[in-house]
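A single protein chain has been removed from this complex, and every other one stays in its place.
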């Protein structure tokens, strides 16, 4: 039986990427495409790369247009998912691409997002211990942030194996699609091409508490995160350079073994052979995360680096992977492993 | 029954793209991956984006490694396909990604390629009248050049409908992967980023006679081609701006009707609604060609513009499409229609 | 005696580039920097690359803030220059970076710009025969459009020498700064990186009549222009591919001689040695235009290709060059010849 899917926020980058992936998914059919200010426009003008949906028209986002679907993806501005989800029925699988249901701490939510906390939903990072089980059969999924996906996958094995001190220092470079499709002067092509720049430096980025939330339980002690995001001149991709002091006794062999154990059976996390390092181009359009880790003995630090496509494993692909798990489908169904390169 | 495929030249851009597509094709399995100077190296180091084939090893290209496959793709330097194909057996489907079997004129071949002419194979541009029939059941396929694919699709309807004078003026911008993976100083990232430059100006590009060969029979008179290729700062994509003087009596409505007639039933050629123009980003990783055409009444010219991914519709995707036809499989099998954007 | 300069529209791309050049000009000092909606903001936040002016504040654009300067550059939206210039005094040198005073034909102006015609000022393309003389001593200068600069320099010698038929076919690729700093969705970095796309196809671009106006008097017959602009994934640069049918009797040697004669003494137009083609990177940040021309004997066409920096020779540099001439200063003063590459 084919499942019927609606996408709210279909004219945005996250919603568009969900649709690109779902059109290649054998168990779903695309139902309503909805949006805000663009409602009524031909979809082919809004997302010209989704050639298979060019003849559609964007409908307004509301409970009526979203009714009658088995699955609803929400790509909405922060703070709008909870109320809409409440009107969708408990048997509908609702996948929230936004941040509303990620953070456990109401204090963190209010500090970083400035609105009332809506509570948490099962967190869609299946590679984390115990998360796959929590997703199975769930009808609500909170899709992780793109940076937390890249960082958590890079760092969790070093913490789960007790090899790293709990002060994580992270610099990540993101393609511009991570900033969304809203028009802002600093995101003009003329401004971003040929330029690297940081933003949200010094602890201000909203994804910081989400990283700490993911790593702390595995470390068994509170992990402090120093996170510096940078904007890179490319449309897609995150390269996360993550480091922490090695705990006494950590060896290169033990470190590698921890990562091999964590990811040996994972379909979408690819630990590279020693000596090879991740390139974001390797995962362009792919749901894979590619990783490498090394012990810098001189500096006494572990450096783990991951590359993901922020729109795929970092958003839409992770969402479809979790959807597959929730529905009892094969986890890899409809998800590309190979990147589009060069 | 699953068909077994070998790819010669698997470490190059064309061969790599064939493999990316074929790994998503339900009727084939990947056999030998072969190459030249890289033979013996782990495939994951050569094509790190083909994560699903990372554990393979590149074998040398020769009749022995290619034996025992139902289908062989040849991504070889010009002049090497014919001899190798002769040793592969007539029941094997041989798909030549190179130029060896494209040109009907031995004189053109020798002038532009400087080696003996190897004869022609069925030409893999199914959208041209009569070509789909010629491909059906064939065991040899000559895959068209990337520029001729973009240009022929943009221009053939205006010639088939008798609307254009036989002097085509074409400027095309190509991503750098069209120049292949051989290391040359002018293809360094430092040289190409932020820069546009022409090459092969004045009639010297090898794809020029191939364009004339495609358009002339449809025009019913010899078509002269003035072709200027340019290198654009992007990894993939061709944008072909093609124009010709309108024949007397040509109307905007008649022009559009000719294109609608030509492409109304084509699965991979998408004529855009009036007022919308092609972007190469729309077909990134996709087998689609997107087109628009307009009559400039003041200048008395028809301008047709197409966008393709040079590695997909322009090479590997066109090859798989023709393979599907040759084998009697559904033409669209395993081929993405949506582009990867933004 | 140092001359005092004001720049209206100083927070835009054209105004900013004028300032970058003028800070290196030994005969001027920077006076008022004015703008529209950004007035009151620190200039260092608006143009962070103009480090030498970081401590300035943007003032509002009006006759009072612009008063008391010897030279005023106007980088204003179309239609606003004439009225403001009338209030600036006839002894002030007013350099209009916009289009208001370029077109001689009121009909063309109204058709392409949709507002009343303001008349013409001396046209700042000193390389055109007679123009240098007209600029000398003038107190009003109309700076040419960026595309007309690239196209006119590429094509005028073939017309002045009587070698080309009067139907010009032009495709040009421009960096995104040519579209200005106003925020529009299709100019987002995510949209333009990795993508080529056309716009204003079929005769609609406003620079089309300006090209015809420049070429027609030199050709001695009306030149029809078919112009297709494309947007390229780079911040700066124009590559203009310009062609026309060769008149009977045209030879390669005669063609080259015409270009050598036209540009042999020009300080900023660099005809490349035969066999070398222009790259936009060669003129990044430079006031030079680099050119090449060839006769395609098979197709019977002349192809001339030019590369300029749209913000320098195409706007601000051409403006300063004309300013130097108007003021009787050495024409090259303060203008870079070398590009910033790689």
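The first chain written gets the first letter, and so on, giving A, B and C; residue counts start at 1 in each chain.
To be clear about the criterion, a contact is a pair of C-beta atoms (placed from the backbone, for glycine too) under 8 Å apart; a residue touches a chain by one contact, two chains touch by 3 or more.
Note that the coordinates shown come from a computational prediction; the quantities given were computed from them, not determined experimentally.
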item	value
Hidden partner chain, touching residue among A:6, A:234 or A:288	A:234
Of C:130, C:248 or C:273, the one touching the omitted chain in the full complex	C:273
Absent-chain interface as seen on chain A, which is shown	167, 169, 171, 173, 175, 188, 190-191, 193-199, 201-203, 224-226, 228, 230, 232-237, 239, 241, 243, 245, 277-281, 284, 292, 294-301, 303, 305, 307, 341-342
Residue ranges of chain B at the interface with the undisplayed chain	13, 175-177, 179, 181, 183-185, 187-194, 233-235
Sites on chain C contacted by the missing partner chain, in the whole complex	13, 16, 19-20, 23-24, 42, 44-45, 47-54, 176-177, 181, 193-194, 235-236, 270, 272-273, 276, 279, 281-286, 288, 290, 336-342
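Basically, only the chains that are shown with their structure count from here on.
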item	value
Most widely separated chain from chain C, with each centre as the mean of CA atoms	A
Closest chain to global C-alpha mean, per-chain Cα centroids	B
Between chain A and chain B, centroid-to-centroid distance (C-alpha), Å	35
Distance from the mean Cα position of chain C to that of chain A, given in whole angstrom	45
Where chain A touches two or more other chains at once, by residue number	13, 176-177, 181, 193-194, 235
